[in-house]
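The complex is shown incomplete by one protein chain, all other protein chains being positioned as in the whole.
The chains carry the letters A, B, C and D, assigned in the order they are written, with residues numbered from 1 in each.
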Amino acid sequence: MSAQTFTEANGSHPELPATKLALWLFLAVATMLFAMLLSAYLVRLGFSEEHALPKPNLLWFNTLLLVFSSLALERASRGTARRAPALWLVGGALAVLFLIGQLFAWSELAQAGYFLATNPASSFFYLLTALHGMHLLGGLVAWTRTASCVIQEGRGESRGEAVRFAPASSTRVKLELCAFYWHFLLAVWVVILILVWMTT
Amino acid sequence: MEKEHVSGEQHHPIRVYLVVWGALFILSALSYFLDYFDIHPLWLQRFLITAFALIKAALIANYFMHLRFERPALVYAIVLPLVLLVVLAIFTMGEGDYVAWVRQFFFGSK
Amino acid sequence: MPHAASHTTEEHHEPTGFWSRYIFSQDHKVIAIQYTITALVVGFVGLFLSWLMRLQLGFPGEFNFINPNNYLQFMTQHGMIMVVYLLTAILLGGFGNYLIPLMIGTRDMAFPFLNMLSYWIYLVSVILLLAAFFVPGGPTGAGWTLYPPQSVLPNASPGADWGIRLLILSLAVFVASGTMGGLNYVTTVLQLRTRGMTLMRMPLSVWGIFIASILALLAFPALFVGGVMLLLDSLFGTSFFIPVVNVLGQQLGREGGNPILFQHLFWYFGHPEVYIVILPAMGIVSDLLSTHARKPIFGYKAMVISIAAIAAIGFIVWAHHMFVSGMNPYFGFWFAIATVIIAIPSAVKTYNWLLTLWKGNLHLNTPMLFALGFVSTFIIGGLTGLFLGNVIADVPLHDTYFVTGHFHLVMGVSAIFGIFGGLYHWFPKAVGRMYSEALGKLHFWVTFVGSYLIFFPMFGEGFLGLPRRYFSFKGIESFSPIIHDLNVFITIVALAVGAAQLLFVFNLIWGAWKGRKAEANPWRATTLEWQTPTTPPPHGNWGAQLPVVHRWPYDYSLPDAPQDYIPQTTSQRS
Amino acid sequence: MQGILLAIVLVLLVIGAVVLTMSGALWLPTLASNWGAIDNMLVITLIVTGIAFVVLNLILAYIVFRYRARDGQKAAFFAENHRLERNLILVTALGIIVMLGPGLFVYSEFIHPPQNALVIEVLGQQWRWSFRYPGTDGKLGRTDPKLFAQNAVGIDITDPVAQDDVVVHGPLHLPLNRPIIIKLRSKDVLHSFYVPEFRAKMDAVPGMVTRLWFTPTKTGTFDLLCAELCGTAHFQMRSKVIVESPEEFERWLQAQPTVAQTIKK
Partner (left out) sequence: MEKPSTLREIITDWASDQPTFRMSWGKAMMWIFLLSDAFIFGSFLAAYAGARLAATGPWPAAEKVFALHIGHTEVPLLLIAIMTFVLISSSGTMALAVTYGYQKNRTKTGLFLMLTVLLGLTFVGMQVFEWTKLIHEGFRPWENPMGAPQFGASFFMLTGFHGMHVTAGVIYLLIVAIKALRGVYDRLGDYQNVEIAGLYWHFVDLVWVFIFAFFYLL
């Protein structure tokens, strides 16, 4: 198969799904954004003696939620069309729970007396988590739009055999991209968590 | 190859240049007055001066240097690497601030 | 595009006369050979300096003419010569010039005059570099990293006045030459490819050189800027990098500078520089492995993407050279994470080389041996790099012989192996005669085994805690006597390996003079440079018609093909 | 012939490397500080990279042995295998995470010194080390690089806190089992505080202060080296570190003259 693609006589470009490339580009930009913020955070910590920040254990629980959410979406995108809707909904619900959990973590921090302007660590923590949450919210919008497709297609398939999505169907691509975005957000969250954990 | 993208064949009305030219004058004057009247708060002044500089640079590159009319392959190839410079600037400035802080902290006199 | 049109149809006017043909030639191949010879000559100076250092380390006190001062000067010049004036120049100037136009099917570089200028300016920079041996105070002894304050403060280190100024001047000239060359290579690759030669059909050698040229264009500016500021600090007494200091009891009137700033600028250049050296070598080795194993390169796309990824990430990892430099300690997290991420594309390349060889039909000619040697030394050099990128593991190992061993294997020996392999591989094309295989193989075995014997023990020395850049280790009780024995051993091997390089020189000269006439395509390779109508190709390369490309460059051993290779210019499937 | 030879050399290389590592002849000097975690990180890194080294080189050796050119042998044609490539990337990423992850936590510890540590100042200059201990008040007096013009160690002698400080040029005495923060200063060029047995290392930069910390856990005498090139006599810029029991350390410190006694105003 590879021989064929490489020995084509004309010099035309290979087909690349534009949505996929668009997501990659978006992820590159988002990565840059988080990377810049994290580097600014590290830069800022250097010239301050005050690094204290309470670390609510709730954060680990939240991380777990996000991991399961990511896993559910991944299963949904690979699984059969019949089971996909349930998994898809569970994944989204877990993500919503994660966001609520983050809000609880914030309130825990606030109760301990750490606000946006208390010290560099706290302000960056609020900023980073807020930004991450916003990205997740954006993801949820895409999730909702995909959900309707999944449910429709799942309904269509539910009477028949357990079939997988056709490999190139648009729903399948949407599911995969959405799941991939979730993994990305999970990775970003883990990096944020580890860095904050280690530096405070 | 699309004809309208082959460089050397664009025709820009002179009016566009004059407008951009005028905008550059106005933005330069604005930055100058921001400094002249020492607008406070300081962060706002600095932010605006930086923002105006970026806008001016974008105008020059886009219109005078025709970047706006070039094919995106060139535009991205030229603009994206500049991010690496931003990274350098973040770290040299972070280092400068850190050293200043260390001096303040340990020697007590900046 | 009137320019392009005229260039593709017209034949070159072959210049007549000795001077315009061989000295002030604008033919990319002649310029490539000029670059190669100059770089090899200056490389031998670097090799000789390393001998002197090794003599001192192996037999301290035996050689009276080596004192601590000129030991440091030898060390600095050795590093500078090897990294910049040999490796960078030969890989970009030599291989870049020779291979790019031939491999992408064009008659010459986009700007032949600029190309010629680039070589002559490079020559000037080499002369300036070597001139430092003859100025008062000698060349600088501040290490190739040129860290201020010691590099510019008078009396702080040897050669801190004229030596450093001359070196910076030479580097600035080199940057100018490199920019001219780099502009040419990048423009040529992007704009001058022949019909059918898409970017994704270029041989990996061209990819490596192309990306390395981009790196050079974007990284050398930082060196230039750091150099200019250093020069101002040295010449005019400015204080960019010099804080309040007191040298040998004398308070200097400097104030408020920041030495670490220079380190940031230097490594912002210095780290990409490592890739400027290794990426072309990687590309060359990929081609050699594929050709001599008679197998398509495995994962061509992954190879291209990893070259590009290494280059891009290579710009945001520089401060892993500075983990214990006293910089803002929190930077460590960022640079450690970014650094180990680079390990992934590097690992991908290694896997793909191995998978290229898997189930191949390995013809172990001299170029192939060197390519295999490259893979092996790159593995060990790359893996030891993980110790130094992993921020906390770097702390005990930093500035010890572990570092010396690591970078010598990964960018010294590996890159040199890529160069040797490439030189042997393209020698028949460049001069039209064969070198001696037997001598070449001997050269390989001595160099390969010798390199391991020299640099592998250095990892052990590094674990023991031996600091680098030491003139002598006498009187340090914590080091066991094994260090002395090791140093003697390393020195003897180093002398032998150095001497073996004379074999190589002899082989090339003898081959060019008396060697057997080479066929047009002795390795039965697919890439364009082997399909030229005459060997060696004349100025203009292609005769009347430019070649047309129909396939990627790695169609080796295609199942139902009549031959085990199909040149890129062949249009049918079989 | 060449193939067999190369395979043998590569196998010998692997065996040699493993034997050399196992023999422990060229390994870190005995640890004398709390930084066992650094040693552990080195071991983890060594195991991860060691496995990769052995496996890759043996594969290479096997390849050159098995697939060296022979009559009638033809190379197989395969150019891609996305699944294999992805799995290899995942394995590599896993290895890297195993290696770097814990290291970052140790590094975090490395840059956050404990609160109750004894702060000692180390001054590097071409080509010797000086040390300053806080006196009875437990605090170091103010310094400023501009004051090198007045006294050799750049102390503000008008600072009351500085009066009971102790400056020594001889060996660095340290109490056992007490966290030490080393504040590093340099008078002229870059130096680097390096005691192989302590593992910790940090550059001294003129015009500013850098820090590192460790807890000595073994009594004895160790070499203090300079690990950053600092000019001609870089290789001779040495001193000794003497780790002794806290009582001995106190006794020694009491016996030293204070700044008030040594430096005239």
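Assume a contact is a pair of C-beta atoms (placed from the backbone, for glycine too) under 8 Å apart; a residue touches a chain by one contact, two chains touch by 3 or more.
As the structure is a computational prediction, the values presented were derived from the model and not from experiment.
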Which displayed chains the unshown chain touches: A, B, C
Among C:98, C:174 or C:240, the residue in touch with the chain that has been omitted: C:240
Touch with the omitted chain, as defined above, among C:140, C:157 or C:258: C:258
Hidden partner interface residues of chain B, rising order: 1, 5-12, 14, 17-18, 20-21, 24-25, 28, 31-32, 34-36, 46, 49-50, 52-53, 56-57, 60-61, 63-66, 70-74, 76-78, 81-82, 85, 88-89, 92-93, 95-97, 99-100, 103, 109-110
Contacts of chain A with the absent chain, listed as residue ranges: 11-14, 16, 18, 21-22, 25
Residues of chain C in contact with the chain not shown: 1-4, 110-111, 179, 182-184, 186-187, 190-201, 217-222, 224-226, 228-229, 232, 236-240, 243-244, 253-258, 261, 264-265, 268, 549
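Here is the rule we go by: only the chains that are shown with their structure count from here on.
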Chain B and chain D, separation of their C-alpha mean positions in angstrom: 43
Euclidean distance of C-alpha centroids - chain B vs chain C, Å: 36
Chain B: positions in contact with at least two other chains: 87, 91, 94, 98-99, 102, 105
Contacts with two or more other chains, residues of chain D listed in rising order: 77-80, 104, 107, 145, 207-208
Parts of chain B lying in touch with chain C, wherever the complex brings them together: 81, 84, 87-88, 91-92, 94-96, 98-99
Chain C - residues contacting chain B, complex: 218, 222, 258, 260-261, 264-265, 268, 315-316, 319, 327-328, 331
Chain D contact footprint on chain B (complex, rising order): 99, 102-103, 105-109
